[in-house]
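One chain of protein is taken out of this complex; the other chains stay put.
Let's turn to subunit A:
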Amino acid sequence: MGANTARLLSFQILARMIDVRQITKSTKEGVPILKGISFTVTKGEFVGILGPSGAGKTLTMRCLNGLTRPTSGEVLFTDHEHNLVNLTHARGRELRKARRQIGVIFQGFNLVKRLSAIDNVMIGQLGRINLLRSLVYGFTDDEARQALAVLEHLNVAHLAHRPVGSLSGGEQQRVAIARAIYQQPAVMLADEPIANLDPTNARKIMQILTPLAKEMPIIGVFHQPDLVMEFCTRIIALKEGVVVRDGDSKMTRSELVDLYGAELSEIEASQRILQPA
């Protein structure tokens, strides 16, 4: 192999921030849930994962952060320093180091309710700061200023010192996004970031995520095909643990009917109910 070819090949590998190769996952009883999922996500992409309930969307997301280990297959992640990490086998320090660069927005926000919004945002940097300092002293004024700037960017700076448990769902979601941004990740994962939000707030969250995708690829699980088609650059459709579609962000109605079956009418009905009169 010539030097040019090798360089080109390494460039191609490095451009892939997340490379999912044939991952499978079964229950303890041996029932397969993921049946060989493969996809690659590169810089600048905003990938929306769609699929009916039980398709394996959330489980796939968990495998991308090493929160769940696949039964077989590999998840490769390229970090800021262009190191290639195999998340399937990474343990201890290596896994923690990789996780510092993978921001996750969880479906239920999963913030520490008794801590203030700004404290929750600064938790995003826990993996990067000295252990002893984090246990004894906490965060510095500089770090707090940066966290406040991110909250300001998301229009929730005025809530910085309120305990997160006292905030509304939309506000908590913004704090969760702020935490992920403050983490300065190489890639962002969002597990149903707009679930349980009204259409206005859901749209606002998508408007926040879209420009971020230019700096770091975003992979999100969604239940709103219309918003995914409007904001994402690519759609991956999962059904019964298999990728049934991986392509551009336009899906026809017949494709959606094929994907969701009877669930599509339920999704559309819930969207209609949530629409402001």
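What we mean here is this: a residue touches a chain if its C-beta (ideal position, glycine included) is under 8 Å from a C-beta of that chain, and two chains touch if they have at least 3 such contacts; residues count from 1.
The rule is simple: contacts and distances are computed from a predicted model.
Engineer: Identify the UniProt protein name of the omitted chain, choosing among "PqqA peptide cyclase", "2Fe-2S iron-sulfur cluster protein", "Putative dimethyl sulfoxide reductase chain YnfF" or "Phosphonate ABC transporter, permease protein PhnE".
Structural biologist: From the listed options "PqqA peptide cyclase", "2Fe-2S iron-sulfur cluster protein", "Putative dimethyl sulfoxide reductase chain YnfF" or "Phosphonate ABC transporter, permease protein PhnE", the omitted chain resolves to "Phosphonate ABC transporter, permease protein PhnE".
Engineer: Determine which one of A:Val31, A:Leu135 or A:Ala262 touches the chain that has been left out.
Structural biologist: Once the missing chain is taken into account, the touching residue is A:Leu135.
Engineer: Kindly state which of the options A:Arg99, A:Arg174, A:His223 or A:Lys239 is in contact with the chain not pictured.
Structural biologist: A:Arg99
Engineer: Pick out the residues on subunit A that sit against the missing chain.
Structural biologist: Interface with the chain not displayed, on the subunit A side: 65, 67, 95-100, 102-104, 106, 108, 110-115, 119, 123-128, 131, 134-135, 163, 165-166, 179, 183.
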